[in-house]
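Every protein chain but one is kept in place in this view of the complex.
Entry: subunit A
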Amino acid sequence: PGFDQLGRPATAAEIAAWNIDIRPDGTGLPDGQGSVSEGEAIYTEACASCHGDFGEARGRWPVLAGGADTLTADRPVKTIGSYWPYLSTVYDYVHRAMPFGDAQSLSDDQVYAITAYLLFLNWEVEDDFVLSRANFTETRLPNEDGFMPDDRAEVELPLFSGEVCMSACKDSVTITGRAAVVDVTPDDSAARSARHKDSG
């Protein structure tokens, strides 16, 4: 009762300040443009310290380029070029959340330029390419059709439902893998020694 009066109308300026999301059809893109060469300069300054000079990444930071045809490999390399379906996600994410620790510091044109440079690093455009609002949706990423809806309801749920075995379910059991051999768990010696003290 009465709570249909709560809140107040959002102003156009307020919506504009927060509504920065971009969709695959280009909805939300601002006016502007940027070239591969402009992008290279910005990327080298603002991005390469984590993502590497060529998008190959340092340490465990995300790899942005390369990895073509690795999605069925033993160790897939999932990058913008090899895995991401939509260029809009690149613009949107760089604009809203990068550089890490200095988010939303890039101008619209700078984000176009970095996006163009990331396309170049992934061999998707030539070095004279200029990305703009006008040509943005003409650029498709290679793995756009690589995604399918969640089909667990059809593929898995019937398989994993029904009667279960309760006794004599197999003849024997052997250990095939051991975490202690891998030995990558953080050392918890304090808790261990406390435990053994407790138990006498």
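Everything below uses one rule, namely that contacts are C-beta pairs under 8 Å (C-beta built on N, C-alpha and C of every residue); 3 or more make two chains touch, one makes a residue touch a chain; residues count from 1.
In this section, contacts and distances are computed from a predicted model.
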item: "Light-independent protochlorophyllide reductase subunit N", "Protocatechuate 3,4-dioxygenase subunit beta", "Cytochrome D ubiquinol oxidase subunit II" or "Sulfite dehydrogenase" - which is the UniProt name of the missing chain; value: "Sulfite dehydrogenase"
item: Touch list for subunit A against the chain that is not drawn; value: 3-4, 6-10, 14-15, 18-19, 21-25, 50, 59-62, 71-72, 75-76, 78, 80, 83-86, 88-89, 92-93, 96-97, 100-101, 103-104, 146-152, 155-157, 159-162, 164-180, 182, 184-186, 188, 190-191, 194-196, 198-200
